[in-house]
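In this view, the complex is presented without one of its protein chains, the others remaining in place.
By written order: A, B, C, D and E. Residues from 1 in each chain.
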């Protein structure tokens, strides 16, 4: 495995833990290389870059996924990741409400429902990586 | 005028200055109330909320507009606004590159071209509100 | 509560009744202010404006939501609302088919499936506000 | 030519006149059959259906094109068409503002700028088919 | 029935068999004419054109539906159709991964999950029209 892979895998483990693993398991049979690209490129090449802190990266991603409206599973993962690197639940809700102005109220509403499910998952999760704000 | 309007107008003036005014002038003849909604609602009600700092709000908006790909004029304004409230040019470039992973390379490329034009405008602008990073 | 809120709440109650309430209940815990913005701004400021009749407003919204393809829950509510203010089921089907030309056959098909579910709900609903056409 | 073609061509001529012709001229060299499909299917099969009046059809289309944000040329044509079949300028502005709630403020703003250009074109057009409202 | 209808129906039967029929059954009650348009126009007029082979047509459609991200049911049908006219499972996975570069990783991931379900359906299907690659 490459350094890019190792660097990406480390970030993914830190941010999403077992929740992240499910994405790769689902890809395992159908397109394992796509999983490798996520690790190497999305995280190893891009997310790990030094010029922007991880919390702000996750907010930019949450803004994008809220606007797209077609990636609820990914949005949930990034909401969990944002909390892991220091965003509070309230900041995530504010970011989504802010984006609703630009992407429309339904996009905002639907993203808030995803946030709600993510928060509920955290409340029933004993995984110490996700400390409540 | 309402308090909501005053609060929104103040933020818009602080963030975008004369650049923001052009949006309202363009609306003046065709739909002045839409301009008022932008001031009262988008800024007076939402952007001014205390739960998230203005720099992070602008990053979430930049993420959303990069993903939508249909709002270059607005994206340019928010890139200028982000710089005004403390984001560096490099942070904006990083946020757009990060979003490209989720919205595709063309969305990222096109947003970077908008950022390039915004930066060039800043370089030729003697308006002291926009200090180079 | 503001006049904007009262005006919006009255329209929402008239258009969607208990169906509309479910949206606000879902927001209650995670982002109650977003629910307030829907009432005050979406309905109190915009939908209640005199320049366009409510039936035509709902048709424009149905056109937009059909094209977006990411807001099935909202589309269903607006189909019910359109019927409440005088659109026939057939007119709604025609509007969606018309939009399919511009947004693609899948967008049209998916919106028709939402309309089908909305119509079935009406058929099993004894709420007198929804009279069959 | 088919009856479908004749029926579609008649509606297009009535709604858009020479403005509509430009679309077909642009297609003439690269894909004339696509122009034929627009006439036969979009207008001959769909737009001409009896179940919904032409003004409401144009409003649904304006709603969809405002939401898509990627079809400014088409949006301008349909704004002109809506006026031709009885919508007032003010009703079109209201419909776009209404859609902005669901598709975001930038989508609304950009569509209003298209409407502004369409209205200016009407003001400088002596073509009697477009009577000012 | 028209020649256009017969030509379209024949292709649909060849490509999707009973899987395709479900779309038309779902439309039967709410909008049977939309089903007729799919047969006559989408397949009878467009898909049946001689200038591009059916396998490449299905790849272009898979590219579009992957990018749109709002048509999973249709994407599944076209993945099955692509296999029916000669694309291998691996080629479909490659096409989706290729599109992910342009439409974003979530669009690619979600389309791969649809492909996975389509492949599983094929594995449990004794319908001889779908030979495993």
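Things worth noting here:
Following the convention adopted for this analysis, a residue touches a chain if its C-beta (ideal position, glycine included) is under 8 Å from a C-beta of that chain, and two chains touch if they have at least 3 such contacts.
Everything numeric in this text was worked out from a predicted model, so none of it was measured.
Considering the intact complex, the chain excluded from display touches A, B, C, D, E. Of the candidate positions E:13, E:98 or E:125, contact with the hidden chain is made by E:98.
Seen from subunit A, the chain kept out of the figure touches residues 33, 37, 41, 45-46, 49.
The chain not shown here touches subunit B at positions 68-70, 93, 96-97, 100, 104-110, 112-113, 115-116, 119.
Annotation for subunit D: contacts to the undisplayed chain at residues 23, 26-27, 29-31, 33-34, 37-38, 42, 65, 68, 70-71, 73-74.
What we mean here is this: only the chains that are shown with their structure count from here on.
If you compare A-E with A-B, the chain pair joined by more contacting C-beta pairs is A-B.
Rounded to whole angstrom, the centroid-to-centroid distance between subunit D and subunit E, based on C-alpha atoms, equals 30 Å. Between subunit C and subunit D the centroid-to-centroid distance comes to 24 Å (mean Cα coordinates, whole Å).
Among the residues of subunit C, those in touch with two or more other chains are 33, 37, 41-42, 46, 49, 65, 68, 70-71, 74, 93, 97, 100.
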